[in-house]
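Now for subunit A:
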Amino acid sequence: MTAPILSLRGLSKSYGALKVTDDVTLDIGASELHAIIGPNGAGKTTLIGEITGEVPLDVGQVTFAGEDITRLPIHARALRGLTRSFQITQILPAFTVLENVATAAQAHDRSSFRFFRQVSRDARLNDKAVAALDQVGLRPKAELPATSLSHGEKRQLEIAMALVSEPKLLLLDEPMAGMGREETESLVAVLMALKGRYPMVLVEHDMHAVFRLADRISVLVYGRVIASGTPDEVRADPAVREAYLGEEDFA
Partner candidate 1 sequence: MSSTLLIIQTLNGLQLGVLLFLIAAGLTLVFGVMDFINLAHGVQYMLGAYLAAMFVAWTGSFVIGLILALISALAFGLLLEIVVMRHLYDRDHLEQVLATFGLILFLNEAVKIIWGAAPLQVPVPDMLTGSIVIANGVLYPVWRLAIIGAGLGVALGLYLVVAKTRVGMLIRAGASNAQMVSALGVDIRRLFMIVFGFGAMLAGFAGCMAAPVLSVEPGMGDNLLILAFVVIVIGGIGSIRGAFVGALIVGLTDTLLRSFSVDLLRLGGLSAGDARTIGPAIASMSIYILMAAVLFFRPTGLFPAKG
Partner candidate 2 sequence: QEPIRIGVIETLSGPSAVLGQHARDGFLLAVRQLGGRMAGREVQVTVVDDELKPDVAVQRVQTMLDRDKVDFVVGPIFSNVLQAIHAPVVNSQRAFLISANAGPSTYAGRGCHENFFVTSYQNDQVHEVLGAYAQSRNLRRVFLMTPNYQAGRDAMAGFKRHFRGEIVDEIFTPLGHLDFAAELARIGSSNADGLFTFMPGGMGVNLVRQYRQAGLVQRVPFLSAFTVDESTLPAQQDAAIGMLAGMTWAPNMDNPQNRKFVADFEAAFGYVPGSYAMQAYDAAMLIDSAARATGGNLSNRDAVRAALRKADFVSLRGKFRFANNHYPIQDFYTVRAAKRADGKFQTEIVDRVFTDYTDVYAAQCQMRW
Partner candidate 3 sequence: MLTVSSLEAGYGDVQVLFGISLSIAQGEVVTLLGRNGMGKTTTIKSIFGLVKPSGGTIAMDEVALAGKPPFRAAQAGLGLVPEGRQIFPNLTVEENLIATAADRDRAAKPWSLERVYEFFPRLKERRRNMGTQLSGGEQQMLAIGRALMTNPKLLVLDEATEGLAPVIRQEIWACLARLKQDGQSILVIDKNVDALVKLADRHLILEKGRLVWEGTSADFLASPDLKDRYLHV
């Protein structure tokens, strides 16, 4: 295995008596799609927060692309290519769909301390944004304010914003939640296409998607990694079946 893009060493975090992250050590390979699954409240979103810097750690170390980023603030991590989508949709509601994506592109395109040129006519940003909207199928809605999107459409918008952020690693927190079958299918296709290009961490409860996409899966229960392996290994693990998968067959 080549050097991992992201490595977590001994992460721990408690809220009072509740241990949400309990000595998590994990490596994400430079080209893999790594799924993290686990019951509700297991600490998956919290783990993503710890990686991006939103949730301060009690102990542990986060190394990204060979650099220790444990102490860096959120935006500095984002600028280094750590890109996330949110489980509970986070968009810029009054901006148009296009502006939402163009803003994401702007973050990675030179300084934003520019006071005079009209940004709405900035072709470089807009072109990138349009391309991303094409990929997720939101192009027709580009000029609408983002609030007027339906729930599922907002999820697609989040993905588009992640795509233009020049990610070195994509952290996707339940991107399929709230999407219909068709949209899920097309998102799976999008992620399939991206798979070689970006390493990804995917948190998702849609097992059909996870088992099709993931190279490796880690299972988080009560803040601990209880299993880690290929999809087949994980699917076969009785502990995982009991804690998470249940009776359903995810062939």
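Candidate selection criterion: all candidates are chains of the complex that A comes from, given by their letters.
We adopt the following convention: a contact is a pair of C-beta atoms (placed from the backbone, for glycine too) under 8 Å apart; a residue touches a chain by one contact, two chains touch by 3 or more; residues count from 1.
Computed from a predicted model, the values in this text were never measured in an experiment.
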- Going by the contact definition at the top, pick out the neighbour of subunit A in this complex from 1, 2 or 3. 3
- Item | Sites on subunit A touched by candidate 3 in the complex | 15, 37-45, 87-89, 148-153, 174, 177-185, 205, 207, 243-248, 250
